[in-house]
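Next up is a structure, given as structure tokens.
All protein chains but one are shown at their positions in the complex.
Right after this comes chain A.
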């Protein structure tokens, strides 16, 4: 479900907050089933928390180190999302007995 959700956000600018308190803003270029994320044109949100930013323009972030992803509310169709989540409960797309 969230894999598809992120695919609809490709091209949007998002801010990824990692478990080590780093916050990176960039344009979402790619996502996979593990919710690994590729970002382009990245900028540090708070320079003090994110060193070595000059060397890096694009990055690959392992899904497991993500704490949050901040999204523009305008990019999200909440009704569609809620509907999909309701259906997901009946029939999970990754494994599941039903």
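Here, a contact is a pair of C-beta atoms (placed from the backbone, for glycine too) under 8 Å apart; a residue touches a chain by one contact, two chains touch by 3 or more; residues count from 1.
Note that in this section contacts and distances are computed from a predicted model.
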Listed names "LSM complex subunit LSM3", "Sorting nexin-1", "Exostosin-like 1" or "Proteasome subunit beta", with the criterion being the UniProt name of the chain not displayed: "LSM complex subunit LSM3"
Option touching the unshown chain, where A:27, A:44 or A:81 are the choices: A:81
Residues from chain A at the interface with the omitted partner, ascending: 1-2, 5-6, 19, 35, 63-64, 66-73, 75-76, 78, 81-82, 84-86, 88-90, 92, 94, 96-98
